[in-house]
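All protein chains of the complex are present and in place, except for one that has been dropped.
Chain IDs A, B and C follow the sequence of writing; residue 1 opens each chain.
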């Protein structure tokens, strides 16, 4: 028998979908969430000895999301994630840590005659609000974020003076299209923060900086987007940004007797550049 | 040797992606299209005799999309699709019919300080504008549409008094959530129509009717959405609607000692109802 | 009020997933199906008058799939689809026609020590077996098929002597890679056919013809694959083939001082050629 040890382990439930309808005023509100739970704790015997006595069923985690989803008027995904993350260690002695991840798919009221309808909604696809809350002993960490937001600049983007060698064929570009799908995570340094206000300021800083930046590279713009966020969000102490370079390639029209003055492009999904960094205060 | 005949055939190019940037004013515009071309004509010998002399390469169709994409300031997807659909039979004697299908993924100017930025854009995912143009001999047909628009009603939706038998378990519902992904196609009866104005009126009629309808079934709402469209779009003579019933199921909270007053739901992707109809004038 | 009429309508349930486990011998069998039901009949009043009395709930269709799924030892997807398609018009006076579509995701026994394990299985992704059965009055039509089967030839594929004009840039190719995702549908002329035997012969004819063909174009190979199928399947009277041309592009290595003797390629998903035809006996 080979000698082994359980180096690390975690388990939970993923992709629990919840639609919460709030009917507390004439104008309804709807919130569509996808929730994941991860627990750490005294569960090693389930792996090594087929001993389930301490195991909280992942089905019970799902039930917990629906039960707490009923109990809370969900004001922010941060507050709901925090309530869930605190629940598990508070309820089960064997749980030492819990992580809750929530993705929110936004819904807007349908405009009817120019005014938001009280109970008709349309879904916004693509961009999602996210939060990850980790509770371990006395420590609570809240990381808000957004993902899936695709943006594009049609000028003020260059990539020049980079390293060249025998395998380099990319031309210098004083003008190019720059498209990316923003994935941003900002850590909330103060638990009592007004998460929605932070989110609004963070998102505005990210997209306004992107739009107005004179970009010398994806790295350059990424850095200044993070700095822009930190400038307007004193509640945040660290920002992670993942900005894939979604190449939008000019079409060579010369074989057809035409010139392409940065007008005709092919958007591509693959391959793509991957640029990531973490920028923190101090 | 078995006796066979070529009953029907068509070929073309699919998923040709085009991003067109228009820089004709200080505020740029961007249009992202996915285009498909299908040709019918004198191509049987390619199948039966390996004779390629009449075959327009699908690569040439792709080139045509980019070349004509350069030549046109693309005002509407309808006008661009029409230009493409007319090109192929006009250019190639062996082409008897052409069908062009375009899907448009919309982009909006990023608001900076409350005003649309002139060259920063964000993509809108989910809903797409569509058009299908068919040119066969003298006949031209333009069918505009939209797809991917997910909408939801939180009240004014019932499904009652339906047929029951031994395999029926669905309870009568005087109140339920009704979610669907609208796929709509409206045929333009007059080629010179102002397609964008028609589109705006058609879309508004569809979503306003959905929001304000007292729905007795998906069928019922589908019918009235189509009628609503026809009422405000005299340019349209036929509407196809495909409204899947995207079930949003109430969670049974009684095992947890809670009641669910239509507040806590599970959105589901599968299975789903499928409801389709074509409604025409006259 | 605008004058309209209901030109056509159909409704049903889509993406009903069923896993059927057969434990009638020591070696279990598993069948994973995705089923869709479409009904036509006397349902117009649901659209035009909010009258549900004749409407069979799509939830009842789902229940029917599970109930009949229990009653039948499912030998072939054809026989199960036929049982379902006959059930609806036989059970409901208001149903005039039913169409059942089934996709099967295959599972294989896991080999253990070289022999198939009696109750451990692994799923085969990609290729699926399909069937579409339509019952309308006395008429029954069975169309078997397969989809999602991606195949590739590394030689014996050319595309030459095609039509050239000012927008043609594709070079003549006496050798190229030819990749496609086979979507095939064959109509069974005799209802009592042994569907599995037909399927085995049909599939073998399709892929053997593809592999051994000296292809002059996708059209050419498509035609001969259909003829090959008809030659070995007398039970079949018509074949539809959809063979997208999934372009696998040679990489230009000359900038790096290397030659590419058809060794280094980029597989692409978009754009792709689309080639379809229907070949029938007679």
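To be clear about the criterion, a residue touches a chain if its C-beta (ideal position, glycine included) is under 8 Å from a C-beta of that chain, and two chains touch if they have at least 3 such contacts.
As the structure is a computational prediction, the values presented were derived from the model and not from experiment.
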Going by the stated contact criterion, tell me the shown chains that border the hidden chain.
A, B, C
With the full complex in mind, choose from A:25, A:169 or A:259 the residue touching the hidden chain.
A:169
Based on the whole complex, identify which of A:8, A:174 or A:259 touches the chain you can't see.
A:8
Residues from chain C at the interface with the omitted partner, ascending:
17-23, 28, 30, 32, 63, 66-67, 69-71, 107, 110, 112-113, 117, 119-127, 148-156, 177, 207-208, 210-212, 248, 251, 253, 255-256, 258, 260-268
Absent chain, residues of chain A that touch it:
2-17, 36, 38, 43, 46-48, 50, 52-60, 62-64, 67, 91-92, 94, 159-163, 165, 167-170, 216-220, 222-223, 226-227, 230-231, 238, 244-245, 269-282
Could I get the residues of chain B that touch the absent chain, sorted low to high?
166-167, 169, 255-257, 269
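Simple rule for what comes next: only the chains that are shown with their structure count from here on.
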Centroid of chain B to centroid of chain C, CA atoms only: how many Å?
24
Residue numbers in chain A touching 2 or more other chains?
255-256
